[in-house]
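One protein chain omitted, others in place.
Labels run A, B and C following the written order; every chain starts at residue 1.
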Amino acid sequence: MKALAEIQVIPIGVGVSVRKEVTRAHELIEASGLEVQLHAYGTNVEGDLDEILALIRKLHETLHAEGVPRLATAVKIGTRTDKTPTLAGKAL
Amino acid sequence: MKALAEIQVIPIGVGVSVRKEVTRAHELIEASGLEVQLHAYGTNVEGDLDEILALIRKLHETLHAEGVPRLATAVKIGTRTDKTPTLAGKAL
Amino acid sequence: MKALAEIQVIPIGVGVSVRKEVTRAHELIEASGLEVQLHAYGTNVEGDLDEILALIRKLHETLHAEGVPRLATAVKIGTRTDKTPTLAGKAL
Partner (left out) sequence: MKALAEIQVIPIGVGVSVRKEVTRAHELIEASGLEVQLHAYGTNVEGDLDEILALIRKLHETLHAEGVPRLATAVKIGTRTDKTPTLAGKAL
């Protein structure tokens, strides 16, 4: 099933600046092969829902393995049956 | 990996009242076998991250199959490595 | 305008445990006089939209004054014109 999503990773317990961890999360999202759009409050992605969910798992797994003790991730997922959702189609 | 999550399903295109679809989503979450806590802005769950992600997929798949044309789902996911997260442990 | 909302405050830069700050946020929400329901992923409130927005401001102001260096707050707000929204009415 085709889906759009916004993924925002909030690392907790790494200090006030979270830039390093957020940059790493974005690298992993970029490497997923999904269509991506980075913005100040997360990364929007377009692709297969299963791949998006697998990516979320990978983000938690990888960032914890690399030393981040706690993660709060906020995800918005959009699917529809009347037409194929695309990030471009959501542009105003 | 053990995780906590909040899942909120917003059905779009079914009218102003979304009670029927939200009730159905909650039934599916209850049926997942995860520890669940229903509240006015979603359902909190505790369990294996893979099972939580599979549940999210099932919610989209099932509700679309049952006629909901569009879904906007908001998910918050929490994981940590310093201790095992539980819904009970997050209670104040 | 009557509204429902979910308020989740995520303190950043205070360490892996955020319990003290989250408890303090909930105290301030309780003290607002709004109808409140605490759960593992935030506090749901019911009341006048202006009072809810003023409360959000107060949370940021107070927690920063008390030493929290960074706050990420996630808020969901619901309003409707077909009937008066209540937390009780959203219960399934």
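Throughout what follows, contacts are C-beta pairs under 8 Å (C-beta built on N, C-alpha and C of every residue); 3 or more make two chains touch, one makes a residue touch a chain.
Just so it is clear, the model here is predicted, and its values are computed rather than measured.
K.L.:
Looking at the full complex, which residue from B:I10, B:V36 or B:L59 touches the chain that isn't shown here?
P.N.:
Reading the full complex, the residue touching the unseen chain is B:I10.
K.L.:
Given the full complex, what residues of chain B touch the hidden partner chain?
P.N.:
Residue positions of chain B that touch the missing chain: 10, 12-13, 15-16, 18, 69-70, 72, 74.
K.L.:
Tell me which stretches of chain C touch the chain missing from the display.
P.N.:
The list for chain C reads 1, 3, 12-13, 49-50, 53-54, 56-57, 60-61, 64, 69-82.
K.L.:
List every residue of chain A that touches the chain not included in the displayed model.
P.N.:
Counting over the whole complex, chain A touches the hidden chain at residues 4, 6, 8, 16, 19, 22-23, 26, 37-42, 44, 74, 76, 80, 82, 87, 90-92.
Here, only the chains that are shown with their structure count from here on.
K.L.:
Rounded to the nearest whole Å, what is the centre-to-centre distance of chain A and chain B, using the mean of the C-alpha atoms as each centre?
P.N.:
18
K.L.:
Taking each chain's centre as the mean of its CA atoms, how far is chain B from chain C in angstrom?
P.N.:
20
K.L.:
Go ahead and note the Å separation of the Cα centroids belonging to chain A and chain C.
P.N.:
25
K.L.:
Among all residues of chain A, which ones touch two or more of the remaining chains?
P.N.:
12-13, 69-70, 72, 74
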